[in-house]
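Of the protein chains in this complex, all but one are displayed in their positions.
Naming follows writing order (A and B), and every chain is counted from residue 1.
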């Protein structure tokens, strides 16, 4: 029984195999349109997340499978005093695989321990969101052709942004990846990531609050939202926020083959005048997310298609 | 890329073609049961509307397609600060066509501008609800054989009832359609409709508050709800409401081949003693609504079946 709870559950080899499968699906989706015939995915969303839920559902439907589940704890009775351990045992009678989003960190880990079916963590609190990381890696690999030898800019809230932490953790496993970490001082990456990951592995990185200065060096720019409520005071927020907004003017500084990613939803940290730039791939990224989840579902269910 | 945002987006020819297709589906539904194999409909309901949503879902499932989506803004995260423009770009990766209901007038128009897939307006505020109009037209055409040369009674709240406005707008395009507009004075049709549509096109119409007087002349009676809160005072409401309630007694005044339609839900404006009258077709109308939506989905997706 395999589950996906943390992005680091997958070895580099397993990850590469999922990414290759995703790329094969992308090239010939029809070949995979019946591979999950007769299979069911349960989407167990204890907190709402339309984008992630629909991405999983689209993935399963594309594979010929079927979907059942709930989209919020309110419209479910699953939480009425019942433990996650009991709920997952019950769901194991209804579906062949499940995707669980839960406000409590660790809930999917508990579920996996008691489950009769593969459990995919679709986000647990501010903790892990491994299918977003899969999506990010598939986007980068498909567009650039590789995951090594590049300079990756991360911009915005690097302190609380779990997608940033996961992507750093995933990419330090590839050779010669350099990071430019662009954020207000208040929102720099957490200490453990700096010391136990970047320093420990001798990764080349720069911490800065100057997006424009480093923009010309980047192969990838991973933008994230800077939430007002993260700042200690309104003054700092107003002073700083514009520095972390990407617009058409700033894009002129970037390489012609740089790509801009964003885990979405975007609020105003990327100006809409960037949307039509060919380097803006955050909506393509959503499509890659569906392929990544198709490959993941097939892998966890041990399904394949004759070549 | 075609969308359906307003009932008037369709020319008379396009409308006739959709109605003919709907009638062909009705005659032989099995012929169409796989035409949407592998296609997905997204139902994006920012406000709940069970009837409309389930009608779309039944339509897509009848065509062999699949469905995903959300049934209220609460159980979705789509509204968390994300623009409709961004949401529809994301949904375009998950589905082949979408039906959107939104409390804000114009939201589906914005969506259509940024969408990679056909958008169907499933109701935007008090504004448009084009698939209800398609349903009404299909019902009338199927039961009477034509959309011209008839006297159509509209009864109830003609001021705020968007289905009434749309049906008038659609039917004035056919020759020799006469309207009897039956309502309390407070709830007469809006000025623009009287002046810019009916008067402008020299349509024959009568405004009255006397249902019984004109009932014998009608070929179609389109009933709508009179909501208590629309009245200026309770006294007027009590005095007037019974005049606009259809019951078995009043039905005796009507032609033997008149049909009673209602967009539903019905509260008390049609007495339940009318339900078993063969001329009461408001529940049949729901079934016609499914066929109308099947034809619309096929049309917007450019799908057809060999004859």
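Worth a mention:
Note that contacts are C-beta pairs under 8 Å (C-beta built on N, C-alpha and C of every residue); 3 or more make two chains touch, one makes a residue touch a chain.
Everything numeric here is computed off the predicted structure, so don't read it as measured data.
Touch with the chain omitted from the figure is made, among B:50, B:210 or B:304, by B:50.
Screening A:69, A:123 or A:263 against the full complex identifies A:69 as the residue touching the chain left out.
Among A:90, A:113 or A:238, the one in contact with the hidden chain is A:90. Residue positions on subunit A in contact with the hidden chain: 38, 40, 42, 66, 68-70, 74-78, 80-82, 85-86, 89-95, in rising order.
Even with one chain removed from view, subunit B keeps its contact list with that chain: residues 33, 48-51, 54-55, 57-58, 61, 67, 71-72, 74-75, 264-267, 272, 283, 286-287, 289-290.
Convention: only the chains that are shown with their structure count from here on.
Centroids built from CA atoms put subunit B at 41 Å from subunit A.
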